[in-house]
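Complex shown without one protein chain; remaining protein chains in place.
Here is chain A:
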Amino acid sequence: MMVLRRLLRKRWVLGVVFGLSLIYFLTSTLKQEERTIRDRTLLEVRDPDHRIPWKVRFNLGNSSRQITQCRNSIQGKTLLTDELGYVCERKDLLVNGCCNINAPSTRQYICKSCLANGCCSIYEYCVSCCLQPDKQPLLERFLNRAAEGFQNLFTAVEDHFELCLAKCRTSSQSVQHENTYRNPQAKYCYGESPPELLPV
């Protein structure tokens, strides 16, 4: 044991050990790098030619369309958005899941609390704003470009309403360093860009 220790204190032994470690370290780091590159190219090869077959069908902005059952945003603390883009209070929800459009506080396609970059502070308004018919080009652009990183999520989406529900949710894009919201005031975004990073 002592011999070993004395041996280890010799400068050249240390040097050799260090040299070997360095070589191993460098080679394995380089190898690792190679591998990540290969993976990345693999991903790229798959994408550009082969467009993701989006299933999304968009509303044509024809809100007078008669509908008997509505899906709605379910989760809200006080507000709900139905699939026609109406935002109402929970108490104004009809049995069929649609908002009661005769209630005084019910509004359609409302962008309250939303900023110019497409980020809102209230989820229900984000969904309603996103359902505006004129947001379709924006969403299509997003699907074709930005959504590649979120394929898992957006290939499951079927129509405009589902797309807006999914798009407005917070995601890894809404956080900085995986632990704080980029902008805690406006974290629900229907737009292409993530929330603007608030200076700390």
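Convention: contacts are C-beta pairs under 8 Å (C-beta built on N, C-alpha and C of every residue); 3 or more make two chains touch, one makes a residue touch a chain; residues count from 1.
Quick note on the criterion: contacts and distances are computed from a predicted model.
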Original post:
Looking at UniProt, which of "V-ATPase proteolipid subunit C-like domain-containing protein", "Membrane-bound transcription factor site-1 protease", "Vacuolar fusion protein MON1 homolog" or "glyoxylate reductase (NADP(+))" names the chain we cannot see?
Top reply: "Membrane-bound transcription factor site-1 protease"
Subject >> Residues of chain A in contact with the chain not shown >> reply: 5, 8-9, 11, 14, 17-18, 21-22, 24-25, 28-29, 39, 42, 74-78, 90-95, 100, 103, 152, 169-170, 174-175, 177-181, 184, 200
